[in-house]
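All protein chains but one are shown at their positions in the complex.
Up next, chain A:
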Amino acid sequence: MSQLSAGAGTSTPSRGLRPSPDRPSLTSSSPRRLEKAAYGFLVLAAGVSVLTTVGIVVSLALPAFQFFREVGVGEYLTGTSWTPRFTEKSYGVLPLITGTLWTTAIALAVCIPLGLGAAIYLSEYASTKVRKTFKPVLELLAGVPSVVYGLFAVTFVGPVVLKQWFGIEVQTFSVLAAGLVLGVMIIPTVASLAEDAMSAVPRSLREASYGLGANRMRTVLRVVFPAAVSGIAASIVLALSRAVGETMIVTMASGSQAKIVTDPLEGGQTMTGFIASAALGDSVQGSLQYNTLFAVGITLFVLTLIINLISIRLVNRFREIY
């Protein structure tokens, strides 16, 4: 062994080849200024988005901090009455949270089954031709402004679809109509992202499954789905964040009455709905009314953050890395 390594390590001319007389230059032949500039731009681009996030958190946190000095976190989180703009003021955020939870839950109940169903169809069943027409249409749908969906919810889904077609006695403004339309709006996002994730699963895994005599549904459920679960979960998390954060539809369709929602046929205000209708520029900067907006804003922010963290945990537990 030692003999071998000694042999390999020696480079005396007698043992092998003559040393080469040439000395080609290995130093850089140009200063590569363009590459340095490009590098600087890329760092800047990445930095801007980080700085923006920090900026948002700080600008939300400072007025919110002022708010909590006056109201108190306990009263804010457990109070059941939200009347910051009445003469008889009350700052319990629960009514807004129930509004948001209802619209979000209804939206997810619509967009997860339909979105994933569409994704499975497109990725596993549809012919190339169908997929090539379907997917752009789907992505176009994702680009419809939410105010249009809001109008659709108030003028059509509530009074016509729910009341006339299905005979459901919804109020003029209802979390049900808002949630349904919100869900429809998010379907393309879920479908498109989940389809990308499933299409990215290598064909070899599908072939292995088919080669063993598995049918399509089994292959989808037992091979493709588990392998694509992180992308699918990402699509659902994004859907959730959009449902929680969506403003226009809920402001228009679920009404502006902040109360604990117990019946989806009733209206109710969401957190985003409150911010949109209260932030009209008439609150004096630094006033309690002004700070209230930021308190609700940061609640929304923290809620979304918690949802994302839980989702990441879940995904890491279940995913199959290929």
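Just a few scattered comments:
By definition in this document, contacts are C-beta pairs under 8 Å (C-beta built on N, C-alpha and C of every residue); 3 or more make two chains touch, one makes a residue touch a chain; residues count from 1.
In the analysis below, contacts and distances are computed from a predicted model.
Candidate names were "Carbon-phosphorus lyase complex subunit PhnI", "Caffeine dehydrogenase subunit alpha", "Phosphate ABC transporter subunit, ATP-binding component" or "Mg-protoporphyrin IX chelatase", and the UniProt protein name of the unshown chain is "Phosphate ABC transporter subunit, ATP-binding component". Which of A:121, A:134, A:210 or A:301 touches the hidden chain is settled by the complete complex: it is A:210. For the options A:112, A:185, A:198 or A:223, the residue in contact with the chain missing from this view is A:223. Against the chain not displayed here, chain A makes contact via residues 127-128, 202-215, 218-219, 222-223, 226-227, 320-322.
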